[in-house]
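Okay, so here's the structure we're looking at.
Here the complex is missing one protein chain, while the rest keep their positions.
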Amino acid sequence: MIDTPTLVDQYCHGVLRTELGLGTFEALLGRSAGPPAAGTTFFDTQTGFAVRRWCPPLLGLEPHCPPARYLARRRELGVLESGRRLLRATGISTYLVETGPPGDLTGPDELAAAGAAGAHEIVRLELLAEQVADTSGTVDALLANLARAVHGAALTAVAFTSVAAVRHGLAAAPEPPGPGEVRGAAGRWLARREAGGALTDPVLLRHLLWIAVSSGRPLQLHLGDDDPMTLGDFAAATAGLGTDLVLLHGYPHHRQAAHLTSVFPHVYADLGPALARTGARAAAVLAETLELAPFGKLLFSSGARGLPELHVVGARVFREALTRVLADWVRDGAWSGADAQRVAGMIASGNARRVYRLG
Amino acid sequence: MIDTPTLVDQYCHGVLRTELGLGTFEALLGRSAGPPAAGTTFFDTQTGFAVRRWCPPLLGLEPHCPPARYLARRRELGVLESGRRLLRATGISTYLVETGPPGDLTGPDELAAAGAAGAHEIVRLELLAEQVADTSGTVDALLANLARAVHGAALTAVAFTSVAAVRHGLAAAPEPPGPGEVRGAAGRWLARREAGGALTDPVLLRHLLWIAVSSGRPLQLHLGDDDPMTLGDFAAATAGLGTDLVLLHGYPHHRQAAHLTSVFPHVYADLGPALARTGARAAAVLAETLELAPFGKLLFSSGARGLPELHVVGARVFREALTRVLADWVRDGAWSGADAQRVAGMIASGNARRVYRLG
Partner (left out) sequence: MIDTPTLVDQYCHGVLRTELGLGTFEALLGRSAGPPAAGTTFFDTQTGFAVRRWCPPLLGLEPHCPPARYLARRRELGVLESGRRLLRATGISTYLVETGPPGDLTGPDELAAAGAAGAHEIVRLELLAEQVADTSGTVDALLANLARAVHGAALTAVAFTSVAAVRHGLAAAPEPPGPGEVRGAAGRWLARREAGGALTDPVLLRHLLWIAVSSGRPLQLHLGDDDPMTLGDFAAATAGLGTDLVLLHGYPHHRQAAHLTSVFPHVYADLGPALARTGARAAAVLAETLELAPFGKLLFSSGARGLPELHVVGARVFREALTRVLADWVRDGAWSGADAQRVAGMIASGNARRVYRLG
């Protein structure tokens, strides 16, 4: 039997502090902006079924009980108590929390207290830039403040993350943009943005990424729907600089992401949301990722946001998938039991402790 | 045990009315235009093996008997009687039939009679446009007749389909083309085409798609070899208009197709040919599609054309795959038995009844 004692969740968000009705809860299970199609519900997804499998027993109900009954019980316990019960059942000992846009989600400290765990902050580069722009009147001030803000954040945050880099920033060119280019883009952005306006300018995004690379903190890149192979040139350009890249949300291109981890020593891949999203299929998706990725290059996360149920699902689905996949290989004689146990520990927490220097 | 009582085949063609020799039968199993490579046969494919597994017993022979013996028995019974026996063993209660180019395939009524089932027509937009062009002398007439023909077809057909839209029409732009652009393209097409000439002009294809979208009937889009992500912009442009898009032939990009169904409420995905083509692997391919797609967004089809054997294979392979995948998940505790039975009914027929308003 493979054992995964504790987990480091290398990428997640906080949870909502308010009581939730059925509709709001359901919306947080979906992946589209609006409501589900007429005649369908986001509960009828692998994520929905996984929530109904794992969470009701943690609040004293039968697995797979109807959503309405589960939500009634959740409200009966209250959002704080149900959140505590759920988070403490995950087996996660350390959360790395993307603090994201200001809102009603709990921050790292509050999440840590609820989950009886440790927590560290991941800083999203686009938000940092937008905050800097809100308080910078000139191009000179913006550029100086940007560098100062990133290097300042690097003193306390364990990693940076970017959601727009792959889509908007790195398709055209991987290299740092030249000073003139950056000044021009900064000027245009300052002139046209409204306060709080999102950063999608490719030149500024690349400039920001390269400041982050120079900080030495691991840089997490959201792949979204994009083929990770578009990242090949950026991976080549950043090789040997001492900063690690962590690919997030590779599915359905997780095999390509795994391939990149095998080609570049400083490239790592996240496992989390792909497993939480695919529920009953998580073992198969995990096994695919384990085809080409060196075992020291994969990192668990829940990718959860808003609902502590998603932290539970991320952790439970991962543990079950990992145990099942590795135990099969040991039973077949393909792996030794000792190696399987060692690799399980690496993916569950050891690799993350090394990459993020968690001590 | 999961039960799939009856099936709605949401995309298929009719069958040939003539007796077939071994070579003609084999050609209909292949995917290339010409003959198989020297030293190989199309019977040595998953489709060939699936036909040999499922069909001989329906005509009183042993499974996996040699192709020549099967075809001798088929001719002995006659094409009509063997067709009836095969189609009535599919468990399909309703066929949605793409009537395709005029030829020697049975139409919806004839297929329904042979199969003791119901049938509805799917109209292929390119063929409709070519018929209209054959009888329209001027640009004005062509454009007026096109709109009239599509809206007229929408009164009786249950859906439209396009084989060229993704490849030729939507790569450049998703929006409806402007009136001047359309008139120019229509004039060029009228001037240059020969009677019966195929429509591949991107502007006219987009114009046609948007007329179909305005009709409110579901629009089936053949993906061919193309990555469904190229459809993202068209999906975004048609969101909220009340017309559903159904992605056909997603394999080997079925996970990307499933992803689109999870992001856009009005996007659905077809399961059929991917399963019929992959035979012994159908359960694995189906399971991959069930990773990300909401369960209300998947539709069974056989994708069969020419041979009633292909309707049999499509239906049998689907039923067996669905039962196996869902029963495994119930056995593991990942899904409840009641949910599995409910989802099986949705994919087998319920989703299609809702999307195509089959009553």
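For reference, chains read A and B in written order, and residue numbers begin at 1 within each chain.
To be clear about the criterion, a contact is a pair of C-beta atoms (placed from the backbone, for glycine too) under 8 Å apart; a residue touches a chain by one contact, two chains touch by 3 or more.
Everything numeric in this text was worked out from a predicted model, so none of it was measured.
Shown chains touched by the hidden chain across the complete assembly: A, B. Only one of A:Arg167, A:His249, A:Arg277 or A:Lys297 touches the absent chain when the whole complex is considered: A:Lys297. Only one of A:Phe25, A:Tyr70 or A:Trp329 touches the absent chain when the whole complex is considered: A:Trp329.
The chain not shown here is touched by just one of B:His13, B:Arg277, B:Lys297 or B:Arg319, and that residue is B:Arg277.
Considering the whole complex, the residue from B:Thr24, B:Thr41, B:Ser93 or B:Gln131 that touches the absent chain is B:Thr41. Within the full complex, the residue among A:Glu181, A:Asp225 or A:Asp339 touching the omitted chain is A:Asp339.
In the full complex, subunit A touches the omitted chain through residues 229, 232, 255-256, 259, 262-266, 287-288, 290-292, 294-297, 329, 332-336, 338-339, 343, 346, 354. Taking the whole complex into account, subunit B touches the unshown chain at residues 30-32, 34-37, 39-42, 44-46, 49-50, 52-53, 63-64, 225, 251-252, 277-281, 284-285.
Everything that follows uses one rule, which is that only the chains that are shown with their structure count from here on.
Least-squares overlay of CA atoms from subunit A onto subunit B yields a rotation of 120° to the nearest 5. Separating the centre of subunit A from that of subunit B, both taken as means of CA atoms, is a distance of 38 Å.
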